[in-house]
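Just one protein chain is left out here, and the rest sit where they should.
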Amino acid sequence: MTTKKRVGLVGATGIAGQQFIAALEGHPWFTLARVAASERSAGKTLKDALTDGAGALRWYADGQLPAAAAGLTLEPAEELGTDDLSLVFSAVESGPATKLEPLYAQRLPVISAASAFRDAPDVPLILPQVNPAHLDLVRVQQRNRKTRGFILPIPNCTTTGLAVALKPLADRFGVRQVAMTSMQAVSGAGRSPGVAALDVIDNLVPFVPNEEEKVARETGKILGRLAAESIAPHPLRVSCTCTRVGVLDGHTEAVFASLERPAQLSELREALASYANAEAGGLPSAPRQWIEVHDDPYRPQPRLDREAGGGMTTSVGRLRLDPTFENGVKFVVLSHNTKMGAARGAILLAELCVSKGLIG
Amino acid sequence: MTTKKRVGLVGATGIAGQQFIAALEGHPWFTLARVAASERSAGKTLKDALTDGAGALRWYADGQLPAAAAGLTLEPAEELGTDDLSLVFSAVESGPATKLEPLYAQRLPVISAASAFRDAPDVPLILPQVNPAHLDLVRVQQRNRKTRGFILPIPNCTTTGLAVALKPLADRFGVRQVAMTSMQAVSGAGRSPGVAALDVIDNLVPFVPNEEEKVARETGKILGRLAAESIAPHPLRVSCTCTRVGVLDGHTEAVFASLERPAQLSELREALASYANAEAGGLPSAPRQWIEVHDDPYRPQPRLDREAGGGMTTSVGRLRLDPTFENGVKFVVLSHNTKMGAARGAILLAELCVSKGLIG
Amino acid sequence: MTTKKRVGLVGATGIAGQQFIAALEGHPWFTLARVAASERSAGKTLKDALTDGAGALRWYADGQLPAAAAGLTLEPAEELGTDDLSLVFSAVESGPATKLEPLYAQRLPVISAASAFRDAPDVPLILPQVNPAHLDLVRVQQRNRKTRGFILPIPNCTTTGLAVALKPLADRFGVRQVAMTSMQAVSGAGRSPGVAALDVIDNLVPFVPNEEEKVARETGKILGRLAAESIAPHPLRVSCTCTRVGVLDGHTEAVFASLERPAQLSELREALASYANAEAGGLPSAPRQWIEVHDDPYRPQPRLDREAGGGMTTSVGRLRLDPTFENGVKFVVLSHNTKMGAARGAILLAELCVSKGLIG
Partner (left out) sequence: MTTKKRVGLVGATGIAGQQFIAALEGHPWFTLARVAASERSAGKTLKDALTDGAGALRWYADGQLPAAAAGLTLEPAEELGTDDLSLVFSAVESGPATKLEPLYAQRLPVISAASAFRDAPDVPLILPQVNPAHLDLVRVQQRNRKTRGFILPIPNCTTTGLAVALKPLADRFGVRQVAMTSMQAVSGAGRSPGVAALDVIDNLVPFVPNEEEKVARETGKILGRLAAESIAPHPLRVSCTCTRVGVLDGHTEAVFASLERPAQLSELREALASYANAEAGGLPSAPRQWIEVHDDPYRPQPRLDREAGGGMTTSVGRLRLDPTFENGVKFVVLSHNTKMGAARGAILLAELCVSKGLIG
């Protein structure tokens, strides 16, 4: 790629937006050219908008605020200039996304971390390492909506690790039923207000609003089959209990599953550890391994393993046969919720679109 | 009861032993009359044994070291005087328990927090609010072993909450299968060394050695049926993933269950909330409610709810039907691991023995 | 006291207000008769106002929401009925306090946890166990302001522990200079938004806005001398660095001090441990000991010691002579920020007013 593609970012001042900025820094294919935010911040440079009344920079993502991004002037989200952009990343909340994303998609591709369009029939829900073929649904979406661009959301960060771990099992042995308990990191809730310290010091919270329904629905869609005009969900049954624990980053999930066909433990291990995907494997953000299997029963641990593969590798451990389910297996999955499960996952999806010729 | 029964405590200097001392303070039926520990501490007063080289008292249980207990002289465990005692509480590790508990049981009842004899066929595993009738197996044990006393262990602290919550469901609807993920408090591992801070700050550990097998086996035994010479385990299938999180006290468990018969949500709720047990209900350590059902989806939380009923009430929340299992239900259970799940649970069991005439 | 005095509470729905409600439950002298809050909540019962959209009760103080309080109807703060009340407790933020407290004080005493009037010359800043004699300034305030009631704020929760510990030293040896570093609990910042979990997991924050200035100013005023029309501040120099750590309750402070006169360690210990105050000693909320001195160098610890004396005892440990200061001494203080440092401290102050005949 001789010149980098210019990309825009809406929601640039929030914590999710900051993670996009950090993840785009030094990207080989993309350069952040325009940033947008709410009316309140529009007209300021990104640096000024992130600087509080006391002169302190409110930067919460990895590393330092990149100098090039710091100097960009925030445009009002509704008026973001898109003529010189190849795509827009969306890091806004679901509410504004409902309005802004279709607006941008009239003209160019929108890769979004928001949940607004995940359930729309003509919108695929893609993890590049799991279901890249669903990208073909974009053509249907463009025809339906008469747009030059399109909307591509990434899944919920709690869905991501589960779907990645289930994929090789579904391919080789079939998956019939999943019962999952998540222990989710606080960074998933952002900062304003985010999770209160009072809730996770010497404590955990056994509920994350709306999360369980999302995981069940999204897992079926990701593992589903591309039909003519939509995705036919995978028939597996998914049930979840989602909890919040005092961990900064990295969602841990304890999974019980019932497979369609019997499998030996070594076959299950091998299916997970050797999982590869031809279309996603060569992308710039792809890790060396999509799934790392741990034999040490004390792993994966969020602090020790979340950064595997630059936060893009899904870690699986405690793999055991489970005789209490028909063709049962149980294991623990760990996925980085703000990397593979958010900004870096969205960038990986944009890379897939480029490699498939969907982004000009 | 006109005069209190004199009780002994072996393993008095450990953290589990300290919890017995705290829980026995002011008990209406029992008075701590003798304490025993390893050779190293024998001959010292309890207070001296708990005082470190720098003169600081290493007391880790609730409140202050009770004055009466402080002055007791530690006897060597093998030579604990039992003539003037009505029973012995055992707070030693499984290794020493294997040797010491049969020694004491030749002469008097032993109520134990150790796991050494939980799986023996002639040893019942009793939660007074769940299976008090299993106490009859003690007669078999005494006959088998030709002892005047007997050994009664309490279950593992992770089993306790699960078994209490399953009991009313098993009674009314039958329970066929359980898949449980625990998020266990650090106090369950004691202090020396206990759980390292490095393992639970910004982290969790997805493995607690031996715990999963214990919970599966013990749950079946507790919910089982008293046969002639042993307990016939309940045929339910139990599968667990046990994890350790940065919570001080209170084991939280996310449970998925399949029942024998269909149930409406209101029936399930009512079965849990109204659960009572005639034999255990009037005991001094019995809480007002054995099970508290929370309708607030954010509850139970370990810090907010572990002390319910003085740490003796099991809290259940997030009760939902689960269509992914046959007659499925899912919920979250919280039980205090060092109160109902340890010393206070053992004292409750001793109270049951007294009320049934098994302790003279 | 034959009948209890009826008291009002403004700011009843906030976390500080809830702590007043919990602390007033079962109080021997006071009964909570009226509650007030902002327009938004006015007209609802307290219980309804604390119940969120999902039907969950947002109660964050100790124990359960008392039934009697639950049924009280919230009045708009500006129109709180005061005719049948003996005093009003104020648990609002400093902004609304500036307006509301003088309004109420026209008619009746106001005991406030807000900082609005702490620095006013005719307003004393009283810790009953430290400077009860400053209460006489109330007469000046009433004359100045032509009010039947008066305003009495309690100090900042970080000042409280320091001032209590310094008082016996100031009395016996004189205090010339203090350098204090606080490690403050998250509960001091409330819940909305309060301290974010992201800020105190594997972290601490070396700054608490405005806190250092308050502690310096308030300590001088509390230890000061009652002059004709105001308090002449104690001439001691106070310097602070205030930090926030991942502790739920209990502010820990490391103090270096230079005394006016030399003292032996045993004299310092004795001055602290025997500290008593005739006027405050018999009040219902007074603990058995105002100051508990720990000889164990590992104490005080916030979790182990904050509840001493029902959260009203100040714990001092690590008492050492410090040869690097002239007549130097150093120690660690722990004070419960939401009990002695907030609601219960305000109630203690109200009790002092009653005992001195200032509340009819």
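Letters A, B and C mark the chains as written, and numbering starts fresh at 1 in each.
In this text, a contact is a pair of C-beta atoms (placed from the backbone, for glycine too) under 8 Å apart; a residue touches a chain by one contact, two chains touch by 3 or more.
Quick caveat: nothing in here was measured; it's all calculated off a predicted structure.
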Using the touch definition from the top, which of A:D136, A:E267 or A:D296 touches the missing chain?
A:D296
Contact with the hidden chain (one of C:K99, C:R237 or C:R288):
C:R237
Just name the one of C:D62, C:D202, C:E229 or C:E267 that touches the chain not displayed here.
C:D202
For chain B, enumerate the residues touching the unshown chain of the complex.
60, 186-187, 191-202, 246-248
In the complete complex, the non-displayed chain touches which residues of chain C?
177-179, 181, 183, 199, 201-207, 209, 237-239, 241, 243, 245-248, 252, 254, 256, 297-304, 317-318, 322-325, 328, 330, 332
Positions on chain A where the hidden chain makes contact
54-57, 201-202, 295-299
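Everything below uses one rule, namely that only the chains that are shown with their structure count from here on.
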Proportion of interface numbers common to chain A and chain C (over half same, under half different)
same
As a test of understanding: of all chains, whose mean C-alpha position lies farthest from that of chain A?
C
Go ahead and note the Å separation of the Cα centroids belonging to chain B and chain C.
41
Between chain A and chain B, what's the gap in Å when you average each chain's C-alpha atoms?
42
Report the inter-centroid distance (CA atoms only) between chain A and chain C in whole Å.
47
Residue numbers of chain C (touch at least two other chains)
201-202
